[in-house]
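Structure first, then comments.
Complex shown without one protein chain; remaining protein chains in place.
Order of writing sets the labels: A and B. Residues in every chain begin at 1.
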Amino acid sequence: MIGGIDLFIVVFFIVGVFVVGVYFKKFIHTSEDFFLAGRRLGWWVIGMSIIGTNIGSYDYVGGAGAAYDVGIAQANYEWIGAIPAMVISALLFVPYYWRAGAYTVPEYLGKRYSQPVRVIEALLWGTFLICCLAIFFWASGLMINTYIGWPIWLGILLTAVIVGIYTVTGGLTAVAMTDVIQLAIMLVGGFAVAIIGFHEVGGWSGLVERITVEHPDHFRLFLPLSHETYPWLGMIFGLGLVLSPAWWCCHQAIIQRTLGARSEWDAKAGMLSAAFLKTLVPLLYVLPGLFVLALATEPLADKDQALPWAIKNLLPAGLAGLVFAAFLAAIFSSVDSTLNSAVTIWTRDIYQNFIVRKASDRHYLNFGRGLTLIFVVVGALLAEPLTTSFSGIYLAMQTLLTIFQGPTLATVLLGIMWARATRWGGLFGLVGGVACSTILHMTDMNFLYVAWWSFVAAMIINALVSLLTKPEPTEKLRGLVYGLVMKDEHIQNSLSSRVEGGE
Amino acid sequence: MEDTKPKVEKGLSPLEVMGLFWIALGIIMVIAVYAPPTMIGKMTNLIAGIILLAIGLLAYLKGRSGRASRETKED
Partner (left out) sequence: MIEWLEDLPLYWAKIIGTLFFLLVIVWAFTRPKEYIFRGAPDGKAWRDLRIWAVVILIIQVFLYIGF
């Protein structure tokens, strides 16, 4: 357990993030300020916030454990399983969401297809994000319990109060700015761990020599097809072509930052700068996992103990506190973003769309703030029952995601790329794809292949049903479909003015 | 590059606030050099502290100059 200067650093971090987060309250005057940071975010804030949101505590603990177990193949989740998708997201998907003036991905789908598609997507993502929130709260309580010794409930309460208050007051502005602060701490902490780790193992060559004697595959990015969890084909097709684009092109918490960009260029550049930062992420947890493998004299009983081992045996006082603050940063940045995105979806796509349609802007701002508080309480209360009903935190996330990520990607992809895709094609493709992944999930199939086949099923169903139904009028598709926008300068200008006019 | 569109907001800009946070944390890390018994431990704390201080100073100065130029434009 940590104490002394380390505990002081952690307490300073917690208090500091709280104060900074609450400071951004003064930037919130309208619902657009609250949900989209007033569309004022610059590209580098967006990039850092996206990565801060993306790195969670499960990346640190589970990722370091996996790197200890399988080696650098774990980095596939950050490289081939992220970067090509981020480039595609930046240059293809993000501009369309931004130009549509949407607050959420389901809102875009509602404009492109129909209200039922919007509602199904909103309910899927809205529910998923609340589950994520509960899981993040539990992870936070568990981590504080392990390293500081406080009861789990106290850790959950602390996280809920701190993150809840600054998210309620400062909205996306507070979320994005605190993400930036937190990512910087994570990177500095990771860099310092790399320095001390390489010193201990004798540099890169020392690390390779120590590990490859007993683990010759630990420095291979691609593992054989017979590998149970990291088969190379699944990595390229399941992860690289489906799961990763679905995450980076359709995940509300990721996309929401780009929707808050001050210009289309900033939105695109934000996602690309995030892709660059993503290249560095394996520094944070793959390297520590490898250091532990090289330095531990006895094999660890539980691979997820790799990072705790590194903190206890490798890091000096001071740096241990900074690295623990980085863990908390990873959790806080995931909790605040998930909270803000869940509230945005439930407010825009459900409440404002069905329940109270024509209220004042102040009404929706207050509703968003109230809902944020409610979700904090719900997430904290669900933390234990939800996570203990699954065998592991990571498995819970994976199971939920696999069911609808492939079909979502297929629906968005055809919606943007193919003007012939109709409202019925979108609806049947989405529902059919989710049904397909649910059925496949009950078999023994690897989740990477489930993602691939549910994506293919949704594409085929969408295309077939679209061809059998009446095409959508061109007027409806203006600005929402790739080909139409690329060919028509008039549409581009009218969309820009629409967004600038705040429609 | 400023972090937000120019808009009338009094007080510190986001960059200045972030900069101050990093500076304070950097100072604490530099002070923490006393804690580890080994030279490599002390050096690592020092390097982490200096990096945080540098990022913080850069952000603070950039934010302050951005705010000054916005206030000049408003006047």
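Here is the rule we use: contacts are C-beta pairs under 8 Å (C-beta built on N, C-alpha and C of every residue); 3 or more make two chains touch, one makes a residue touch a chain.
No experiment lies behind these values; they were computed from the predicted model shown.
Peer 1: Given the contact rule set out at the top, which of the displayed chains would the hidden chain touch in the full complex?
Peer 2: Across the whole assembly, the hidden chain touches A.
Peer 1: Who touches the missing chain here, A:69, A:107, A:179 or A:266?
Peer 2: Answer from the full complex: A:266 touches the omitted chain.
Peer 1: Of A:102, A:196, A:275 or A:292, which residue touches the hidden chain?
Peer 2: Considering all chains, including the one not shown, the answer is A:275.
Peer 1: With the missing chain put back, one of A:5, A:61 or A:83 would touch it. Which one?
Peer 2: Hidden-chain contact among the options goes to A:83.
Peer 1: Can you tell me which of A:150, A:232 or A:418 touches the chain that was removed from the display?
Peer 2: A:232
Peer 1: Which chain A residues would touch the chain omitted from the figure, given the whole complex?
Peer 2: Considering the whole complex, chain A reaches the absent chain at 72, 79-80, 83-84, 87-88, 90-91, 95, 219-222, 224-226, 232-233, 236, 240, 263-269, 272-273, 275-276, 279, 449, 486, 492, 496.
In this text, only the chains that are shown with their structure count from here on.
Peer 1: Using mean CA coordinates as chain centres, what's the chain A-chain B distance in Å?
Peer 2: Roughly 27 Å, centre to centre.
Peer 1: Residues of chain A touching chain B in their complex?
Peer 2: Answer in residue numbers: 4-5, 8-9, 12-13, 16-17, 20, 23-24, 26-27, 38, 40-45, 173, 177, 180-181, 184-185, 188-189, 191-192, 195-196, 199, 262, 316-319, 321-322.
Peer 1: Per the contact definition, I'd like the list of chain B residues that touch chain A in the complex.
Peer 2: My answer: residues 1-5, 7, 9, 11-12, 14, 17-18, 21-22, 24-25, 28-29, 32-33, 35-36, 38, 40-45, 47-48, 51-52, 55.
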